[in-house]
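First the structure, in the form of structure tokens, and then the observations on it.
The other protein chains are all here in position, but one chain of the complex has been omitted.
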Amino acid sequence: MAKMTLPFGPQHPVLPEPIHLSLTVEDEIVTQAIPALGYVHRGLEKLVDIRDFNQMVQIVERVCGICSKIHAMCYVQGLEELMKVDVPPRAKYLRVMWSELHRIHSHLLWLGLFADAFGMESLFMQCWRIREKIMDINEATTGARVIVSVNVVGGLRCDVDDTQTRWILSELDEVEREVRRLESTFVNDYTIKKRTCGIGVLSAEKALELGAAGPTLRGSGVAQDMRQLKYAAFDSIDFEPVTALDGDSYSRMKVRYYETLQSIDLVRQAIAKMPDGDIAVKVKGRPEGEILSRVEQPRGELFYYIKGNGTKYLDRVRIRTPTFANIPPLAAMLPGIELADVPIVVLSIDPCISCTER
Amino acid sequence: MPVSVIKDFIEKSRLKSPWLVHFDCGSCNGCDIEVLACLTPLYDVERFGILNIGNPKHADMLLVTGTVNHRNKKVLKNLYDQMPHPKVVLALGACGTSGGVFREAYNVVGGVDKVIPVDVYVPGCAVKPEAIIDGVVTALGRLAEKRAEASASAKE
Partner (left out) sequence: MSIETIPAALDTIVGEVVKMKAQEARFLTMTAVSLDEKTTELLYTFDQDLVMTHYRLTVPKDTHVPSISPVYFAAFLVENEICDQFGVVFDGLVLDFGGKLYLDEEAQRTPFCKFAVTRKEKA
């Protein structure tokens, strides 16, 4: 059959967000995929010129609503290192707690969307129902469901008390029970295996060469996770990256599924080891010089470059988000698969377009 | 059955069961996931007959989240033009209503009303699912008004 070029997106039912792929297909087999971006580009890195470094915390949170807490954490950790601020230990543990809660809700959200992509609607509903518990925790402890805005330069703006931590732990027990109940479906279901095993394979060498990040990289068997850098309180929390070996969509899903369970454990550890004390210190001075900061987002490694010039306005903030790194691997995964599998493979990198384009 | 009865029936069901299409127009995802959360078991708008569909030609309501930028404003306009009359537009979130925190960024045009007429503004960053449901109910009132106007002008 002749070659055809098909547009995929920007408004596509399986995509929660607008991304455009131009697919060249031959007999239903994709031979080339070229991404086109720009539907969500706002240009918020440029806002450093008119917002001072404290206000930028709220801006970078809105790079992405799903992992807003982690964006802000990466940014303030960079600034704190630059300005040599010592954050109180309690704040570090609380940061771990909230960022892992974000990871749980993000992974459950993704597992739901992924289930929807292969037509399992009630599985989608189940995942989102479980996720509402985490949203409740967010709302009860910070006052907002999505953009929690807890980080400030120098610490945090709110604390949790003992009744709250006890309640969080009991809610988490419930969440864990419910997530475990989905295990047999996600990991062993015949239909899911049929739709995902061997689809969109990325070998470990290819993943490294193309700069993949996060579960996309770990799904190919590379145990690399920015939490190994021991930022915040991760130096005293037991942690092993979750990996899977096959590099296909199934492996990436498995990594995310088990990371959800792992994050529940990390929140428990953080709460158990949390010391008493202050949650913020006063920050004096202005940032000067340049710094790099990296943390692990639900989607992979997040990278901030911050350059200050001694005034209250920063010179440059550059944000490299995990999806930005995962788009070249996606372009390499698509050739050779059938057209009907394209949505699954695109979703398997957990694309977050508003992150990518900022 | 006489035609008028069927017409009445259709009119009633459009108001009782509005179908909506959601368009993400440069939002940070915060509002999008709340729109999706409305569809899931805890808030479950389907019990009110509200259905989310992907096709603008079937829809009565357009839910827009996020700020408009230079590239997606054409897509937004296109989507709006494809919807059948009468239609209502909801702008969700601080971004959709005014541009929000991004209003001064270089690639941002502003709120949704810069491109298409908006009937209901729902504030919040991110909008809460309760607020979205409330906005949809308000929009139903607008839809009924528009219907009445349309049938009045048809009679003339």
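Note that the chains take the letters A and B in the order they are written out, and that residue 1 is the start of every chain.
Definition applied: a contact is a pair of C-beta atoms (placed from the backbone, for glycine too) under 8 Å apart; a residue touches a chain by one contact, two chains touch by 3 or more.
These numbers were taken from a predicted model, which means no experiment stands behind them.
Peer 1: From the listed residues A:Leu21, A:Cys67 or A:Leu82, report the one that touches the chain absent from this view.
Peer 2: Touches the omitted chain: A:Leu82.
Peer 1: Of the listed residues A:Gly119, A:Gly289 or A:Pro335, which contacts the missing chain in the full complex?
Peer 2: With A:Gly119, A:Gly289 or A:Pro335 as choices, the missing chain is touched by A:Gly289.
Peer 1: Can you name the residues of subunit A that touch the chain not displayed here?
Peer 2: The list for subunit A reads 34-38, 41, 43, 45-46, 82, 208-211, 224, 226, 228-229, 288-292, 303, 305, 307, 315-316, 318, 320, 324-325, 327-329, 332, 357.
Just so we're on the same page, only the chains that are shown with their structure count from here on.
Peer 1: Subunit A to subunit B: how many Å between their CA centres?
Peer 2: 29
Peer 1: Residues of subunit B touching subunit A in their complex?
Peer 2: 23-24, 26-34, 36-37, 40-42, 54, 66-67, 69, 71-72, 75, 79, 100-102, 104-108, 125-126, 128
Peer 1: For subunit A, which residues are in contact with subunit B within the complex?
Peer 2: 10-13, 16-18, 38-44, 46-47, 50, 58-59, 62-66, 68, 109, 112, 124-125, 128-129, 132, 135, 144-147, 352, 354
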